[in-house]
Structures are given as structure tokens and as C-alpha cells.
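There's a structure below that I have some questions on.
Note that one protein chain is taken out, while the other chains of the complex remain in position.
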Amino acid sequence: MRLLFLGDLVGRAGRTAALEALPQLIEDNRLDFVIVNGENAARGFGITEEIMQDVLDAGADVVTTGNHVWDQREALVFIERQERLLRPLNFPAGTPGRGANLFTARNGARVLVMNVMGRIFMESLDDPFAGVEAALDACPLGDVADAVVIDVHAEATSEKQALGHFVDGRATLVVGTHTHVPTADHQILPGGTAYLSDAGMCGDYDSVIGMDKEEPVSRFIRKIPSGRFQPAQGTPTVCGVAVEVDDTSGLATAVAPLRIGGRLSPAWPPFWPAAQ
Amino acid sequence: MRLLFLGDLVGRAGRTAALEALPQLIEDNRLDFVIVNGENAARGFGITEEIMQDVLDAGADVVTTGNHVWDQREALVFIERQERLLRPLNFPAGTPGRGANLFTARNGARVLVMNVMGRIFMESLDDPFAGVEAALDACPLGDVADAVVIDVHAEATSEKQALGHFVDGRATLVVGTHTHVPTADHQILPGGTAYLSDAGMCGDYDSVIGMDKEEPVSRFIRKIPSGRFQPAQGTPTVCGVAVEVDDTSGLATAVAPLRIGGRLSPAWPPFWPAAQ
Amino acid sequence: MRLLFLGDLVGRAGRTAALEALPQLIEDNRLDFVIVNGENAARGFGITEEIMQDVLDAGADVVTTGNHVWDQREALVFIERQERLLRPLNFPAGTPGRGANLFTARNGARVLVMNVMGRIFMESLDDPFAGVEAALDACPLGDVADAVVIDVHAEATSEKQALGHFVDGRATLVVGTHTHVPTADHQILPGGTAYLSDAGMCGDYDSVIGMDKEEPVSRFIRKIPSGRFQPAQGTPTVCGVAVEVDDTSGLATAVAPLRIGGRLSPAWPPFWPAAQ
Partner (left out) sequence: MRLLFLGDLVGRAGRTAALEALPQLIEDNRLDFVIVNGENAARGFGITEEIMQDVLDAGADVVTTGNHVWDQREALVFIERQERLLRPLNFPAGTPGRGANLFTARNGARVLVMNVMGRIFMESLDDPFAGVEAALDACPLGDVADAVVIDVHAEATSEKQALGHFVDGRATLVVGTHTHVPTADHQILPGGTAYLSDAGMCGDYDSVIGMDKEEPVSRFIRKIPSGRFQPAQGTPTVCGVAVEVDDTSGLATAVAPLRIGGRLSPAWPPFWPAAQ
């Protein structure tokens, strides 16, 4: 099985670039399953039902989120009828929507996708380790699930790596989001789980985490807001990570970054059939 | 001019790998100037005078640090006589040592090196933006300095990027450290400054930020310490970033990551003369 | 029923003062139940089994703790056999000891005592609100319990107050600890629960939160440790809060601070039988 995960879509620029690229990527490379983090898809803050549909229409199977999940208030409502939208699983019991779900891939495989938020330097949600453990217990890899992907929406590299090791051998891919910067530490952990600390955003990298740089730079210097954060509109880079999955074990056999367009150096999974 | 910056040396494994590789790298590629972050060089915590000397003997010109700079108490003393060791420049006035200094490269160029700490999710030091501004004022690029390198030891990608834009066109390289994970966002900013959010550590990447993974994973789960953090001893990856400098402007003409050995995918600056 | 709660015993000075005062306070005022926060009883950090026994011998019925509970490693062991020692209930499942327990007061009443830690500006434990809710469900006031006391070990006044309102009418007393400063906001909330944001420490108030002031002041100024924190040894103030309980409803009929000795202005519950 062939998986693709794209990092946080930031604003119109990042969203458009990702959604325009996706159909061709899926077709040319026969991608079986695509996950996209959409927490910044609506002008940088949250996601609307309309944008959610656009992401699905482009071929994504699941949309994960993070701390910005409720920035568009309608998400609290439509997440109840949209099972392909995940919010972090460690929100308190009773929170609308779900944080983990089992999906069927194009090749018929069952893919468990989880979205979980870290707690270091972030809002205090429920224990991400216990939450992931419970979701894995309910739906173990190689038993109920043919693949397991975990989007760890977190700030600290230590927490992301710890979670990677925690599930090593029990998940196909652990990929971080939230910092909006792609890391270069993709590897297959000793137990067979593919790992990357951050997928990076789909957005303009001449910015401050995807936002027009002027206002954030000014705030760092002056410590006074003088305007709103707006997504930067320069040429975006589409950032993600590709994984080849062993169909028997559900573990990863290869992992590589994807970076297309914009200011960052391009990267193309060497194991993908299409030429870059 | 040709610069190399290596990220945080973590413990014996990371330190040894970096110091063994360095002489050959310098010679084969005619590196003019080498900076190494050494804040975790002594068993993961701080740096001793002996290790400092080892790093210089291997060919480094300057050692930068970060929040762990004083973990080995002797650093408070020997930093006063060792002008090639920098501590973050935004410690309060009166702090031993210095945070910025002008050095002479092998090619005779004068290189201003700064070490500064971010404040987001970190100890509250003095304003990093004001501190960098003052150091640049004292020693402007193209005037007093032929190159300017800034090690931004920080947690948040937003703060690192903001600092990059803040000095864009006034520095040769802004490179982050502290997260111990290399990022893949190396680029030359619009004004000519090379930028990378994090150089990554020199250390074992089958770990939690360079430390034996067992104890940190256990603490995340149990919330109770059950032992000390020890540097992981698996095969390390040497991580850094290489920059080609325009001798007239002092700005960057090319930037690329370096990754050698261990678990991470290798990277070699395409503009370096030696074959990988 | 008549309750007394004493705030964090800090080091030898605070501990000795509190334990010397306690027997007389209990006898003179016919206190039915006494709770003491002991997280800083052992040289400022944690509690030993020996000190625990001293506190019980002085007449305390229960010892609560907080973020320092495990500073003395032996607590991880003896808490299992010492049911009168509580640790925050929102540590992860499987943590040694317990965070809530039902005790019998001198008057035969059953008192549910809980210890819970806040999460704002503190370690990310499990949800304190959900944890308290579960403990109340298991042992409701007026049903299983004749009184319910909750020690909210937390930094932020907002979180303490929110928890007070959350259980208003379902607990006898919600009292904060951790800041080591007594607050003057004791009141009976609209539903009948007595509330105080912080009981204050039993310790020397010519200090920085009970510690010799020199080292903490120096760290704030210099940002470099130059020694260890040691409990201040000046004349301590014993700080706590007294509550009169309605024997039918288990709610509070009166609440007042207690402050004896040292530098703070004295306070004596006006409803206590003994003269100050």
C-alpha cells in the first residue's frame, strides 16, 4: 500500500497548491490513501465545511487538524456528520467529532487514522499516550487495521519522538504537524514504524509559519499587535511524507519526504513510480 | 568563502562522530570557517574546557551554546579566557563570557558570530531581537564583518523565522539549534541571508532528542522520573548546514544541509568540491 | 463538624512550627478533622515516611501533596502502605498511592479528601475537573460522605476558582495550595462550598516562597544558578483555613483563615471556642 500525508494547509495559497497537485499525484503514483492536515485551511484558522469538501474532492481520504480545529465555529457542527474530519482524540469526553477512525483505502485496506495533540507548550488536553494506546487497543495493526497513521500535532520534538517510540511496531506512520516546518529526520524506527517529526506546512515559506511576515516580526520586536495575521500569498511549497506499507505486517518499508514548488528544495519519494 | 555549521553535539557518540569527521571535511572541501554548537557535548549537559579544546583541535573556529551552557559549572570560569566559546548574547549584562565575537577565517575574512536564545517556551532572557540588532550595529556586514552567522537557539519556529527575516540582508546565515531535529527548510531569504530553522543535532537519532529513549518515554507516560537522562550510544548522524558566501557582499549564494552517517538520510552540499 | 486545613509545610522551620501548634489547636478547639499539605516538608522537597509519621502523630488526619510529591523517592514506596498520604488524583492510571480517600473524623463523620493538581502553568496531568467529578460520583456529599475537602494544588487563580464553582454545593471546602502565599478571599460560594484560593505555606515569610531569599533573587537577576534552594530558617507563620460544617448537609456554615506567628498579621477563626 502507498500512503501520502500532507502537512497543514495554510490559507488559500497553500490549500490551492495542495489541492491542485493532489489528483495528479494520486493518479500518477497510484496512491492508496491520502491524509491532509487542514487546521489552517480557512484563511489560516480552522476549516469550513466547504473547504473540507474541496479537500475530499481533490482525492484526500481523511483530514486531520490540531489546536486550530474549532477556529471556524461551524466545525463543531459539521464534524458530527463528516466522519472523514478528525480532531485531536485527546479532547475531553463529550467533544464533538472523533479523533480516530477506520477508513477503507482504494486498495481495500483498512486504515486507522488518529489525530492527537501534544501537551508540551500547548493546551492541556487528556493524556496523548493513553489516548493513542486506547485507540490502538480498539483497532490493532495487523488485526483490525491494515495500516495505522498517527498525526501528532505537537510543538516539542521530544514529545513527538517519544510517541513515535511508544508505538513503534504498532503503527505504520507517526508524523508530526504544527510547527509548519518540514523536518529531515524521516526514518523507519527499529520496530518498523515510519517516523517524521514534522511534515511541514503547505504554504508560502517566505513568511512566519505561513503568515505574512510583517505583523509577526513587528510583534516580536514591539510586543504590541498592530494588525491581524494573514496567510502569506507567495508561491507555496507543498510538503508531505510518503510511505510504502508492507501489506502483510502493515509496517513501513520505505519513507521519504515530498516537497513541490515554492522556495524549499524539492523532494520526491524515490520509490514512487512517476518521475518528478 | 565556505562556511559549515554543525548542530548540537550530544554526548560522547555525537561529539566523537563530529570531531572525527571534521578534519577531513575541512581539508577536502577547503572550508574557511566552522562553527559547532556544543551545549550538549559533555554527557548531554554543557561543555568542559577539555572538550572545548577537542572541538577546536578538530578544526572548529567557534563553539556556540544555548540553555545548557552553564550545566558544567567550569564553563562560567573558562569562558572568560576562551574567546572562541560563545554563550547566548541575551543573558543579562554582567554574565561571564560573550555572545558575539569577530573571528578571522582561514581565508583572512572577518566573521561575526552570534549566539542568541529565543524566549518563546524558554527562559526569559533579554530581547533577542534588540540584542542581535546591537551586535549588528557594532559590526555591520560588508563594513566591519565579511560574514555574519547567527545561531538562534530557540524552540519555536515562529521566533526563528521572525529573526531570520529581521536580519535578512544583514547576515550571511541564520541557523536554529535546540530542537535536535534537522529541518528541511534551508533557503536564501529574499534579502540574501541563508536560513535554516534547525541544524539538527550530531547524535543518535534512535532516541528522544539524543537521549536514551527509555527514560524520557517512561516520563511522558508515568509523569514520574525513574532515572537520569543519558545520551544514546547508537550510531550518530552528523548534522549541519553549509553555506557559500559572496566575498563582496557577504551574503549567501548557496545553502545546503549536511548529514552523514547514522539513521537519517544522507545529505551532501552539491556545491562542495569533494565527492560524498 | 470542625475542620482545619494547613498549607504546605516548608522545611524544618515550617514543619516544626505547625506540628508544635497542632495538638493544642485540636484540643482547645475540639477540631474533628485536620488536613495538612506536606509536599515541601522534607527540606523543602517532598516528604519522607518519618516526617509523615510525625505529622500524623501531631494529630493530622490526612496529608496532601502536589508537584513535589515524589521529590523524596521513598514516597513512591511508602505511599502504598500509607493510606493517609494523598498524591494528586490526576496522575496517570497506575501511579502509586491514591488521590482521594474516605476517612473517619473524630466525631465519626466520614470525610472524603481529594488532592488534585491544576494544569495551567504546571505539568500536564489528567483533567482535574473530570478527576474530581469521578471522585465525587463515587462518594457523593450527603450520601457516602459527610464532608468533602478538595486541595487544589495549582498556580493560576482562574483554575482554582473555576474548580470551586464546578463543585459548589457538592463539596465542603475547596482550598488551594502551591503558591505558598495565603489569599484573603475566603468565602462561602452561593451553593454552600467554602472556598479559599490559597491556604499559604507554613514557613518563613521573609523568603522567596519559603526558601532562603538570596539564591532565588540572584537567579532572577543573573539567570544562572549559584547554589541550591534551602528552606529559610526565620520564624515561621503557620497558615491555614478553618471551616464549620453543617452536620446535615455537609456544606460550610463558616470559613476563616488561621495565621499564627512569624511576620504575617495573625488571624484566628472567630467561631473557634478557644481564645487566640
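Think of it as A, B and C in the order they're written, each chain with its own count starting at 1.
Criterion: a residue touches a chain if its C-beta (ideal position, glycine included) is under 8 Å from a C-beta of that chain, and two chains touch if they have at least 3 such contacts.
A quick note: this is a predicted structure, and the numbers were derived from the prediction, not measured.
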item	value
Which displayed chains the unshown chain touches	A, B, C
Selected from C:Val77, C:Ala138 or C:Ala184 as touching the chain missing from the view	C:Ala184
From C:Leu6, C:Val34, C:Ala105 or C:Ile209, residue that would touch the chain that is not displayed	C:Ile209
Hidden-chain contact residue, picked from the options C:Gly66, C:Pro236 or C:Pro257	C:Pro257
Sole contact to the chain not displayed, among A:Asp28, A:Glu123 or A:Asp247	A:Glu123
Interface with the unshown chain - residue positions in chain B	92-93, 119-120, 124, 126-127, 130
Positions on chain A contacted by the hidden chain, ascending	70, 76, 91-92, 94-95, 123, 125, 221-225
Touching residues (missing chain, whole complex) on chain C	121, 129-130, 155-159, 161-163, 165-166, 179-187, 189-190, 197-198, 200, 205-209, 213, 216-217, 220-221, 256-257, 259, 263-265, 267
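Keep in mind that, in the parts below, only the chains that are shown with their structure count from here on.
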item	value
Interface sides of chain A and chain B: same vs different residues, half threshold	same
Inter-chain centre distance, chain A versus chain C - centres from mean C-alpha coordinates, in Å	43
Centre-of-Cα separation between chain B and chain A, whole angstrom	29
Multi-partner residues of chain B (each touching 2 or more other chains)	221
